[in-house]
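Note that one protein chain is taken out, while the other chains of the complex remain in position.
After this line comes chain A, so read on.
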Amino acid sequence: MVNSKGIRRGTRYMFARDFRKHGVEHLSTYYRVYSRGDIVDIKGNGAFQKGMPHKVYHGRTGRVFNVTKHAVGVIVNKRVRTRVIPKRINVRLEHIKPSTCRIDFLNRVKANDRVKHAAKESGERVPQSLLKRQPKAPALAHLVKTKNNKPELLAPLRFEIIA
């Protein structure tokens, strides 16, 4: 049997408000400033029916390409069968929040700039490894206290044939 084609079909839980987060929306949602090129997360908010993203964009992340009075235009990649199309959608602010995927990078850029600036002033060379992110290295040798932490000997059970 074919599914009904209503735009909000199957969104009973997706657009539902969180537990004990119903009611008036806190104003910082509206105070945030978005500029072109900002990366934003899209999350549909069922309390505001205007300017809602289609269910397919819920949970997606995109770039802002346009800013209007109460909404932003976002470019989101959508997979349509064999290819990915960059789709342009208009979403109101209540369904948008700034993405944290970029902040790690942007903070590192700032920190690196400071390090490089300080190095330039002092005349030292900055090793590139300091500026790069390092993967988590294996743990160094360290002492483990066994005061309230008695070691437990683990051994496999002796093999027994159980009928």
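In the analysis below, a residue touches a chain if its C-beta (ideal position, glycine included) is under 8 Å from a C-beta of that chain, and two chains touch if they have at least 3 such contacts; residues count from 1.
We take it that contacts and distances are computed from a predicted model.
Undergrad: Please identify the absent chain by the protein name in its UniProt record; candidates are "Large ribosomal subunit protein uL18", "Glutamyl-tRNA(Gln) amidotransferase subunit B, mitochondrial", "Exosome complex component RRP41" or "Isopenicillin N epimerase-like protein".
TA: "Large ribosomal subunit protein uL18"
Undergrad: Check each of A:Val2, A:Leu27 or A:Ile162 against the chain that is not shown and name the one that touches it.
TA: Of the candidates A:Val2, A:Leu27 or A:Ile162, A:Leu27 is in touch with the missing chain.
Undergrad: Based on the whole complex, identify which of A:His70, A:Arg88, A:Arg102 or A:Lys120 touches the chain you can't see.
TA: Answer from the full complex: A:His70 touches the omitted chain.
Undergrad: When the complex is taken as a whole, what residues of chain A touch the one chain not shown?
TA: 20-24, 26-28, 30-35, 67-72, 93
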